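Handing you this structure, nothing more for now.
Complex shown without one protein chain; remaining protein chains in place.
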Amino acid sequence: MSTTERATQVVLGGTRGGPDVPTLRTDRWWLQPVVTVSILTAFVIYSTWSAFNPHNYYAGAALGRDLISPFYSPCLASSCAAGSRAGFFLQGWPLSPALLILIFPLGFRLTCYYYRRSYYRAFWWSPPACAVSDKHATYSGETRFPLIMQNAHRYFFYAGLVFNALLTYDAIRAFHQPGIGWGVTVGTLVLTLNATLLWLYSLSCHACRHLCGGQVKSFKAAPIRYRLWKLVTPLNARHMNFAWASLIFVALTDVYVRLVASGAITDLRLF
Amino acid sequence: MTYEHHEYDVVIIGAGGAGLRAAVEAKQQGLSVALITKSLLGKAHTVMAEGGMAAAMGNVYPEDNWKVHFRDTMRGGKYLNNYRMAELHAKEAPQRVLELEQWGALFDRTKDGKIQQRDFGGHRYARLAHVGDRTGLELIRTLQQKVVSMGTDVFMECKVLKLVHDLEGRIAGCVAYWRATGEFVTFSAKAVILATGGSGKSWKFTSNSWEGTGDGHAMALWAGAKLIDMECIQFHPTGMVWPLSVRGLLVTEGVRGDGGVLRNSEGKRFMFNYVADMFRAETAETEEEADKWYDDHTAGRRPPELLPRDEVARAINAEVKAGRGSPHGGVYLDIASRRSPEFIRRRLPSMYHQFMELAGVDITKEPMEIGPTNHYIMGGVQVDAESAETAVPGLFAAGEVTGGMHGANRLGGNSLSDLIVFGRRAGLGAVAYVQAGAVAREMNMAEVEAAVAEALAPFDAEEGENPYDIQRDLQEMMQANVGIIRTESELLEAAAALDAFSDRLKKIKVKGGRAYNPGWNLATDLPAMLAVCQCVTRGATLRQESRGGHTREDYPNADPTFATFNLAHRSDGGNWDSPIFTERSPLLPIPAELKALLEEAH
Partner (left out) sequence: MTDVTLRVWRGDASGGDFEEYVTEQNEGEVVLDLIHRIQATEAPDLACRWNCKAGKCGSCAAEINGKPRLLCMTRMDQLPEGPVTVTPMKTFPIIRDLVTDVSFNYRMAEKVPALLPPPMPEEGYRMFQEDVERGQEFRKCIECFMCQDVCHVIRDHEENKTNYAGPRFFIRYAELEMHPLDTNDRRDFIREEAGLGYCNITKCCTEVCPEHIKITDNAIIPLKERVVDAHYDPVAWLGRKIRRKTKTKAADAAVQPAP
């Protein structure tokens, strides 16, 4: 710290203090990664199964309903169930129609700042918990391919907005279904809640907060963007909650639609 | 012996607000500058300052100007001030505050985008530029970042032991040691600026950090400079009293400035009973009148809770003595019943956390228990107001280590502005001195060797006392005998006790090695602590009156015959155990036009 050392680079390789152990934490630091791994793994298994089982994803006119699973909306393949197709479709797509679209919501969540925190910790152990050694020989963070692609988050955010709009359209349609006309069924509420949670997840996104107003230097000079920023900032503080809630609920929505479409349960009319 | 050695134009000892500001100035003038601090950079006691820095910018009350600020400062200091320092301070503070924003400071704002100013005790108008309740941190960080961006050489955790002269008696540098290794290091300098801060650590209950050991006071004394007004010590009225572990920790005056009031165990706002004649005309008489004032200073007179700190501290002391104190020997500071939780959390975030985390008290719901704590020493090195030069050629001083600016009592908020006004002036003073050319050439190595030998002596002792025991006893003795209220018998007892401490200091035994040894570091602090205690006790004994931060039970009133001089201490011999002499040093006569300001009725 004297004059001679000034303006020099950091000296590497100093001996560190304390015992040479991965961590001295005695609390249950492993609990959070375990929970994260459990939920994310369960979701991946379920969504993979769902995506590769293109049946019962749409409860249509035959059941007097118009409910589509969020995993299959918009349904873009010629193989899509009757009534579930979007305005245009691809001829001859041999695989499940879910595979045409899932990349977008998946990419949005994969590059999400919150999920990055969670899976870097839980799956990659980088680090598994704070002040617990990360065990990797080298580390380059998000500076190289493929992780440099995390910078594309905002494009997935834009795509996510399109999907939110489509799922909102699905939810609105669920207020006027073939069997009942105008009315509300449990399925209506499920689709509506699903769309709402997805909107909250998107709007609370860090990229959204930045694009709304976070990027300006002077709020005083940009009052409208300041107001937008003030609106999304409290949402952003709860991004984690919305991330989990919307993730779990999107799967539950798929489960519900499948149960109705397969005839296992009846979609009750509420009013 | 040969030591690691460095040569600079200007060496600044202390990296708080004053030292950093001096470094900016000297560096800007193109000199080579070394900044030496016994802690890490940015940790100095300045970070503890909370409420704000006083500057008559008139952003909230356009009626405010330097003349009112000057008058407030002099009245607060009970006219013992060096008027010229108070005048320069009042005039230059606004510019010093504004320039901080050029370097990155972000003060709270008024609606029209100017720097917001808050009310504080003894200031007629809302005058304190602030950032919530962490203004000191903002000041030190701003100046630290400025100093670093200028490429200044900073020597951290390097403790200066003594100043060194040349053979002609000019300051030629200093000798220090690296805390990390215990190795000695010498600095030769054409000019040295002392900016070492205060000395509260010699008392048991203090808001000061471990650094406040009076190193600069003592080094100046030993180097031949004079210390004045050492008996004038500010006991801040609001320090935490519970839990014991944090007793003395500061509670910002901003709590009162923002509407907090003091109550005794009966729930009564007792300050109305303690308004001195001097302040009666400008202080509210009823709670209704006082409460109107917060929103509009023209609708009522000031609440008595915002009297200068010496008045409030004495009143709290009296209430506790009269049996109307809180369970842990303080009184209540209540903002919970007067302001909304949101307001409190926004305006006083550190206080909220401090009480929540350390005392388990939610200040938005409950009152705080507080009592006086040793906070600041008004006394210190006597300097020239313009150049900050001491009586020793080549030695300059700025900040809390100096005396004169604040007289017998400092107003809240005047300390941070003092640092930047006189830090800059000390920098300029040192530059002018260096450029004039009559500077020291070589250090008297005999002084270096003596200081090194003295520092190492505690290792050689076969057996001796633990320095921590001596420190604890010294703190308890000073707290008991030279506290907020003093009396002759106790002061004489203290003087005798200090002689005994002087003997104990010669028999210290330090365990362990030299590398980062806190026991050894304390052993090197103790001579300075003792020197400060001796000057304080001598001054307190000789000033047979009560004035500002000096209250005598046996002489409860101010005596006009004592209003004409400072008590100045000097050392004969320059060693820590050399005898100290005390003499009267007449105050500078105040020019008529400034005198008129003081006498103006308000």
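So that you can tell them apart, the chains are marked A and B in the order they are listed, and the count of residues begins at 1 in each.
Assume a residue touches a chain if its C-beta (ideal position, glycine included) is under 8 Å from a C-beta of that chain, and two chains touch if they have at least 3 such contacts.
Being a predicted model, the structure only gives us computed values, none of them experimental.
Of the candidate positions B:L128, B:A218, B:L250 or B:A440, contact with the unshown chain belongs to B:L250. In the complete complex, the residue from B:K114, B:K292 or B:R338 that touches the missing chain is B:K114.
In the full complex, chain B contacts the hidden chain through residues 39-45, 47-48, 57, 98-99, 101-104, 106-109, 112-115, 131-132, 134, 137-138, 141, 145-146, 148-151, 154, 156, 180, 209-211, 242-246, 249-250, 350, 353-354, 357-360, 466-469, 472, 510-513, 515-520, 522. Against the chain not shown here, chain A presents residues 1, 5-10, 12-19, 23-27, 113, 116-117, 120-121, 126-127, 130-131, 133-136, 138-143, 147-148, 151-154, 206-207, 209-211, 214-215, 217-220, 226, 236-237.
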